[in-house]
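The other protein chains are all here in position, but one chain of the complex has been omitted.
Naming follows writing order (A, B and C), and every chain is counted from residue 1.
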Amino acid sequence: MAHKGTTLSEAFQDTASEAQSCQSICVQSIQHCLQMGGSHVEPSHMRLMQDCAEICETTGTMLLRGSPQHNQVTAACASICELCAQSCDRFAGDAQMKACADACRHCAAACQQVAQMRPGGAAGPGHHSVP
Amino acid sequence: MAHKGTTLSEAFQDTASEAQSCQSICVQSIQHCLQMGGSHVEPSHMRLMQDCAEICETTGTMLLRGSPQHNQVTAACASICELCAQSCDRFAGDAQMKACADACRHCAAACQQVAQMRPGGAAGPGHHSVP
Amino acid sequence: MAHKGTTLSEAFQDTASEAQSCQSICVQSIQHCLQMGGSHVEPSHMRLMQDCAEICETTGTMLLRGSPQHNQVTAACASICELCAQSCDRFAGDAQMKACADACRHCAAACQQVAQMRPGGAAGPGHHSVP
Partner (left out) sequence: MAHKGTTLSEAFQDTASEAQSCQSICVQSIQHCLQMGGSHVEPSHMRLMQDCAEICETTGTMLLRGSPQHNQVTAACASICELCAQSCDRFAGDAQMKACADACRHCAAACQQVAQMRPGGAAGPGHHSVP
């Protein structure tokens, strides 16, 4: 219920911020996994972190520009973040993977809420409120 | 029927190529509209071209790395490309806007086909075929 | 002297953070200028904000992955941020342009310091210190 009663632009700002944090930690985690080697560089795991970093970047930017057409993008971002989190979960005891999974889940939760806001509800940053 | 019987990776490559072309023309169209001024720099039109360039870039990259998790992203890309094409349509007689609308519709069509391929159908580039 | 005696990775992290903030405010400022119209949408001003957002994003990502080959990129980022700040300075009394100029100058300063660190000084995040 975090976004209830807040203006749409606050939800956008918060979610953009989560997406940027998630992008950052995914970028760092990719290098961490390359240093670790072994199962850390399994192609599908590495690909998920790359996809996650990329969709988070796009999501963050779209939200920062207050795009009304964000719904499918934020929904896609939520799904990919959740898959990335699950992939990181497999590395029990690895602090970087734990931090990555946490950031992914925070981003997924924020994106899921924003994705359900009605399309076209925001004409721009700071001008509209969620009823 | 363009992708019927082709390997998934060919469809991915073709769609990635359409997405890159669409991204390029959107980037150039933004500068064209800034040069034109007037209704060409209407905020929602400019924002759509920015969003379109961005989601096309992400879509192209995800397809080039053969990501099985592309479905929601390609579907989102198709929607945003179609909206961008409609926004460009309003500038009758403007060759750049016509070229942008055409590239957006080609990309939307390619993305729509790829989006309907079954999730997880591709484990990597060049290894799987569409039944 | 901010980075003196700190590990290279701290300087990288700080600069990556400045670059991300600068990218965010440039993205928002572009939409602000489109809303304002008039001299705010002058092509060279808008292009600088787009270039600035883009090079900041790349700079931030390269620093987050601890790239030893960052020197020319951080130097380029510093230059473009400074030009963007100067372009924003022309809009006296516009709070968004003031905020954008400030973020650009913070990023330029951070990038300039990092750009002067010796090439190849960092083999990865968190492992090396600046003598």
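As a working rule, a residue touches a chain if its C-beta (ideal position, glycine included) is under 8 Å from a C-beta of that chain, and two chains touch if they have at least 3 such contacts.
None of the values given here were measured: they were computed from a predicted structure.
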| item | value |
| --- | --- |
| Sole contact to the chain not displayed, among C:Ala16, C:Val41, C:Ile80 or C:Met117 | C:Ile80 |
| Chain A residues touching the omitted chain (full complex) | 30-31, 34-35, 37, 41-43, 46-47, 50 |
| Touch list for chain C against the chain that is not drawn | 43-44, 47-48, 50-51, 54-55, 57-58, 61-62, 65-69, 72-73, 75-76, 79-80, 83, 123-124 |
| Chain B residues touching the omitted chain (full complex) | 16, 20, 24, 27-28, 30-31, 35, 57, 60-61, 64-66, 124-125 |
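The working rule: only the chains that are shown with their structure count from here on.
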| item | value |
| --- | --- |
| Label of the chain whose CA centroid is most distant from the centroid of chain C | B |
| Type of chain A:chain C copy interface by residue overlap (half), same or different | same |
| Euclidean distance of C-alpha centroids - chain A vs chain B, Å | 22 |
| Euclidean distance of C-alpha centroids - chain B vs chain C, Å | 29 |
| Where chain A and chain C are represented by their mean Cα positions, the distance between them in whole Å | 23 |
| Interface hub residues of chain B, defined as touching at least two other chains | 43, 47, 50 |
